[in-house]
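Note that one protein chain is taken out, while the other chains of the complex remain in position.
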């Protein structure tokens, strides 16, 4: 027997997962941040713009929530962050799987008045397990990366 | 008799209240801005980041739409503002009440090339009266506050 799903309800639930991703990341709430990921999440982050075929300098993948959460938060321990997401394009691919693209902008404030300002897109997949949507894969691509302040001395 | 409500419809209506909050505030439309608030709205604004337990320097509350609208707009009379909201987390708590969290970023351009740039979260409650959702309480918390330009002379 297949239950009827309401697409609008599922899309809203997925959007709120991404809202919590951003909120818990920027408030440095590691326990909260864990809850948005599938146990076997794979995260890749481009460190450079790839427009025109340039090398996006994709990071080695972070694999598994037990690596993603402590490893990413450790790199940001001394950094005030803003991660804002915009205009989602989410589509269900089954009753328990979905894909999504989000426009994003981030500002990372490092010690010494150094700031990293970027824009780009999160390309993601989601999985619903035990009634809860979680991020299964995440790849952040870049349309802008600029280094502000005294990075080069 | 209880009418069946459509959750997606209610959430969309609440999201659009916040859209008008931002639009009327930034276009300095006081008559429009009044319509988004409950008569007895309570608004509190943190003036500092509270990460790590620091004092958030919460403002004294603005109480009532007849205070909030003229008082806030008076403080911004000479200020060009941007208030942008992102990735809402809204939940109905009954057919006529709801809670919400919004990520936000603001830039306030004061005379003399002084700019206040902030990020944080609106923590809100909503109430539906006579078929219209309105903001009942609002507390703005901060993850970033930076003062740009010649603030200190």
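We call the chains A and B, going by the order they appear; numbering starts again at 1 in every chain.
Throughout what follows, a residue touches a chain if its C-beta (ideal position, glycine included) is under 8 Å from a C-beta of that chain, and two chains touch if they have at least 3 such contacts.
Only a predicted model underlies this, so the values are computations on that prediction, with no experimental measurement involved.
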| item | value |
| --- | --- |
| Among A:40, A:71, A:89 or A:113, residue touching the chain not depicted | A:89 |
| For subunit B, residues in touch with the removed chain | 6, 8-9, 12, 15-16, 18-20, 22-23, 26-28, 80-82, 84-86, 107, 109 |
| Subunit A residues that touch the omitted chain in the full complex | 7-8, 11, 49, 51, 86-89, 101, 103, 105, 119, 121, 143-144 |
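Note that only the chains that are shown with their structure count from here on.
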| item | value |
| --- | --- |
| Cα-centroid distance, subunit A relative to subunit B, in whole angstrom | 25 |
